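Supplied in structure tokens, the structure appears directly below.
Note that this complex is displayed minus one protein chain, with the remaining chains in position.
And now, subunit A:
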Amino acid sequence: MDGESRNATVPWDNAMLSPVDRLRSDRADSPTPGLVEGTEPGAVQRSAIFYHAQSYEDLTAEAENEAQRAPEPDRPQGHNEDEIDALVGEKSVERRLNNDPSSESSTKEEDVSSEAWRSHKKHVFVLSEAGKPIYTRYGTEEALSSTMGVMMALVSFVEAEKNIIRSIHADGCKVVFLTKSPLVLVGVSKTGQSDKELLRELQYIYYQIVSLLTLTQLNHIFQHKQNYDLRRLLAGSEYLTDNLLRRLERDPGLLLSAVTCLPLASSARDVVSSSLQAAKAKNLVFSILLAGDRLVTLVRKKDQFLHHIDLHLVFNLVGSSSSFREGEGWTPICLPKFNTAGFFHAHISYLEPASELCLILVSTDREDFFNMSECKQRFMERLSKRSAYQAMKEALKCPSYSVEQVGIPELRHFLYKSKSSGLYTSPEFPEVYQSDEEQERLMGLYQDLHSCLHHPTRPLRYFYRCSETENLLARLTSGFELYLCFSPLATKALAVSAVDKLLKWIRKEEDRFFILSPLTY
């Protein structure tokens, strides 16, 4: 198990990675700038949890690749004509997902010719290739059908010239197009984000929709009936997309292509992991334990990797709906980065009624509900006997930490991502960024830095920006990504020394912030 290779994990240009199964004693104690992937603070000891070919989304030509590389999970159902008809007929997503009643937001009813509608910072539209509306973030699809018709006309017009439309730019506003046959996604943004960032967000929305239907089914539907109204199938699931869009604005994990963990002593985490490992079943592929938006642990079937996008979709599904609190949930879910063709079946339940701890057991068999339920029982039985359970519940009381603990003056906030593990850590927002508006502004600054560092043709190693409101420093090495936010009073000398100091601190705390020894069944 230790020696298994992380196939297809070819981050950046560094093909000669240090062995992943190095012992803890091998790991450099002082984090030097020469850290390569696998030795940075937070690097995994054995093998990666996630399937991440690159830390930045490859936006082109991935659909072709993934068909080849994704192992086929057992597909309990064939995709034949009858099934589609059945789906179209009655088995809509609404029933399966039993959505949150609060999702019926008032934003839907606003007047699409009003100034208020126009002045939203980010619009997202999804339409079919026939120009039929599928989703709009604001307003109703009906009222926007002519606007979406124009969007489709622009896409087809440029396509007719054997070309592809990408974006339209005006001062302070841009429109970005993403064609993912059979869907077209359009984002209209006044946020100043780069095209690449906006495309990445549209990509998430695309995967969100695929996760509800599978790409095979989507293709099948539109081949069958070109101007099919997909809203019939997606009715009641819009809140998932709404919620995902809010996450994209707030959650650094979606920006960094990483997830963050609940800070927990490694001894306790290891016990939780091994309890999950023990509660295995034939068709169980992934066992995921979440605490709110934080990962506690993830145990996977050997050779099967979970892509961070898929994990974020699971986070979004769980976080968007309160119905899973009512008991054990059983829902089909397609993990599009794993396989766009088939459904997995997820057993979702909270460990205790009022707890934040949510267990997700992903199986390949649609008839596996009782098996999964039993896995959970076994896990609970094992865990409740151990002190680790109590430790975990204690840890839930302070799921974050303050930046003061690092002890660097003028440092307000930071994001640190370990590339080999695909995990990141970040303190809670400090006083100055308490309001939603300020938090989103800070996220916007991080997004800018991220875009500059990951520029598709002119990537940067180092970015320092000094402005009237804050000083920012971003660094990219083969092992980690680091974003620091200082008060405007911080000097360059301080910023330079802060990097080393922070890396040392993270190294010291890595046991708590990262999952260093992920397990497989």
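The working rule: contacts are C-beta pairs under 8 Å (C-beta built on N, C-alpha and C of every residue); 3 or more make two chains touch, one makes a residue touch a chain; residues count from 1.
Just so we're on the same page, contacts and distances are computed from a predicted model.
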If you had to name the missing chain as UniProt does, which of "NADH dehydrogenase [ubiquinone] iron-sulfur protein 1, mitochondrial", "Exosome complex component RRP4", "CCZ1 homolog, vacuolar protein trafficking and biogenesis associated" or "DNA-directed RNA polymerases I and III subunit RPAC1" would it be? "CCZ1 homolog, vacuolar protein trafficking and biogenesis associated"
Among listed residues A:246, A:465 or A:508, the absent chain is touched only by A:465
I'm checking contacts with the chain that's been left out. Which of A:43, A:127, A:188 or A:506 qualifies? A:188
Since one chain has been left out of the picture, which residues of subunit A touch it in the full complex? 118, 123, 147, 150-151, 153-154, 157-158, 163-173, 175, 188, 190, 192, 195, 448, 452, 455-469, 492-493, 495-496
